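The structure under discussion appears below in the form of structure tokens.
Here the complex is missing one protein chain, while the rest keep their positions.
First chain written, first letter: the chains are A and B, and each begins at residue 1.
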Amino acid sequence: MVKNKKILFIIIAILALIPIITRTKAVLNAIILLLIFATLGEAWNIITGFAGQTSFGHAAFFGIGAYTSTIVFYRYNITPWVGLILGGIIAAVVAAIMSYPCFKLKGHYFAVATLAVAEIIKQIFVSWDYVEGATGISLPIIQRSSGFAKRLFYLQFNEKIPWVYICLVLFTAVILLCSYLENSKMGYYLKAIRESHEVAESIGINPTNYKLYAMLISAFISAICGSMYAQYILYIDPFMIFSLDISMKIVLLTVLGGVGNVFGPIIGASIFIPLSEFTRIKLGGSGTGVDLMIYGLLIILITCYQPKGVIGIVQKLTEKSKKTNVGGEGKIEATSGN
Amino acid sequence: MKYRRAEDSPLFTKLKGEEHMIIAQIIANGILMGFIYALVSVGLTLIWGVMDIINFAHGEFLMISMYTAFWMFSLFAMDPLIALPICTILIFVIGVLTYLGIIRRVINAPGLTALLATFGLSMFLKNLAQFLWTPNFRYINNSMVSGKTIELGSIVIGVSQVVAAVASIILTVAVMLFIDRTRTGKAIQATALNKNTALLMGINTKKIYAITFGLSGACVGAAGALMATFFPIYPASGALYSVLAFVSVAMGGFGNIKGALFGGLIIGLAEALGGYMLGTQFKYAIVFLIYLIVIQVRPKGLFGW
Partner (left out) sequence: MKSKLVLLLAVVFLTTSLLMGCGAQQQAPTETTEETEAPEEAEEPTTVETVRIGAILPLTGGAAATGVKLRAAMEVAQDIINGEYPELAKVPLAKEVGLPNLGNAKLEIIFADHQGNPEMAKSEAERLIEQGVAGLVGAYQSSCTKPASQAAEQYGVPFVAGSSSSAALTERGLNYFVRVAPNDDIETAMFFDYLIYLNDKYNADIKTVAVAYIDNEFGVHAKEMVEKWVKEKYGALGFELVGVVPYAVDVTNVDTEVQQIKSLNADAVFHASYIADITMFVNKYKEFKVAPKAVLNYCGGFQDTQFVVNLGSDSDYFAGGAAFSAEKLGDMPELAKINEFYKAKTGADLDGPALEEFSSVLVLAEAINIAKSLDGDAIIEVIKNTKFDAPYYATGAIKFDAKGQNEILASYMVQTQNGKYQAVYPEEIATAEPVVPIPDWDKRN
């Protein structure tokens, strides 16, 4: 536990120092997106990594959050901070409604069901006039000369640096919550459910309830990330916000980092987001698709040579230093190695 | 704003004679489209069922097959129906290579790693197509079957779709027979049920996996050649079908070939009829809704066990 805290501290310190080293917008933009998606990955990790329920529909909660804070500001001129909490609550309610019937589904049936729910919600938003439907919403911009207090109140900044720190605070809070959860009674229950539904039930855990709690927390955090994202981009439409791409991005970067580990999402996002941003910046202008080819190829390479996620390396290194032998991991190595 | 159509939408008024014909036509369209979804789904369900892997690049295999058909047609004037074996073999080979090069390394890794690898592959293939063949929209306009129609009373059916539907049935039956009747097929079944037991029984599971991946590629390769006669071809064209194929596979039950066929048909009918009654913009939402309903009744898919 102490060791983990050290790693966490190092990660946060590095991210906090970056704006001091460079003010290049492309780098800061990548850091902000990285933090938002790492936070989303943490949220997703709660329901999938801990509780073992694969969700392919987290864009639904993300989008509900984005839309709630935007609508609250756009229609009623209420600060997005209120919308942010409200969005989290609405997303949690939606999560509860959709989860209850879905939780009796196992494995991929559940995954496809979450995907279906997200697609249905997207279509609702596309056709819903109150949220401006397919047209999307450009957020009203507050005066350019506004002071910092007002900017913070309306969550709109000319600069990127406040965003880096806001997202960093959010991420830190979420990762602390997750590591607390992981080591709490609930965390153990969830892992028991993940390993075996039946066994968990037999020792007196009510799987449905615990999965539901995990889902509510996960949806709430995702929605807050959505609000942040909407405030950062200042434009949303259903196609960008509810896209399958976002749902998959959350899944993929967490898998890349390591599922079920609190450091997985941040490690995955630190590779995934800069990789996509910088291949695009470097080569995207050519219009030949070379950037995404390289991006795809690198992902294949990383997964092929590190199938347990990048966290696997870290674990391997620490194991080596401890010289302990863990049977389960050795088995995986043996079979994937040849 | 009110439209004339809204008032006499078939949902609210009694059907008039003409409306009956339209409904019949729409059912026919839905069934034909359903066979196409089935065609794409059969390959996907094989891999999913046998190896428990979601092949994200399935749509890209389809796209490559469509491009193959297109180039055969435009360079060698070879009709897509004649080029079908070429497409099938090519994608079979690509499937086997995918297994040997990528999947083999990730199959024992935890859950979603293979998804990540195939996502990378899909990204790579999609953009390779753009790199090699430009992102232009291609279309085969004058193959043997395109543009020809059969008229049954007032119902019009495109020959190209009928051919695709018939091929879809043949293909599904062929794959089912292969799985049920041949030694390799039985080995695939055994591996799907329990890999380790299969291994103990002397089945070379690696070979079986390679064959399964190839077989899945062959199915989608055939689908690509058939669909090339009536769909536009471009780097992202395959991706459109993969999500619907996921749903139809899940609706039918993972690994169940008959399930994929019926799943496809249900999707085709749902989008055609549902779209007509409730508004065409909702047609995919209706498909997803039907999946959610079906899965409540049959939590492991229509034919899942």
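FYI, contacts are C-beta pairs under 8 Å (C-beta built on N, C-alpha and C of every residue); 3 or more make two chains touch, one makes a residue touch a chain.
Since this is a predicted model, take the numbers as computed values, not measurements.
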Residue among A:P101, A:P162 or A:P274 touching the omitted chain: A:P274
Contacting the left-out chain in the complete assembly, out of B:I64, B:A109, B:A272 or B:V294: B:A272
Touching residues (missing chain, whole complex) on chain A: 22, 24-27, 29, 33, 123, 126-127, 133-136, 138, 141, 144, 158, 229, 233-237, 239-240, 245, 271, 274-275, 277-282, 284-287, 289, 291-292, 298, 301-302, 305-306, 313, 333, 337
Absent-chain interface as seen on chain B, which is shown: 1, 3-6, 18-19, 22, 25-26, 29-30, 32-33, 36, 127, 130, 134-139, 141-142, 147, 149, 156, 158, 230-232, 234-237, 240-241, 244, 271-272, 275-276, 279-284
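Note that only the chains that are shown with their structure count from here on.
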Averaged-CA centre spacing for the pair chain B and chain A, given as whole angstrom: 30
Residue numbers on chain B that touch chain A, as the complex places them: 48, 54, 102, 105-113, 115-117, 119-131, 135, 235, 243, 246-247, 250, 254, 281-282, 284-285, 288-289, 291-292, 295-296, 299-301
Touching residues on chain A, where the partner in the complex is chain B: 54, 101, 104-106, 108-109, 112-113, 115-117, 119-120, 123-124, 126-127, 244, 248, 251-252, 255-256, 259, 288-293, 295-300, 303-305, 307-309, 332, 335-336
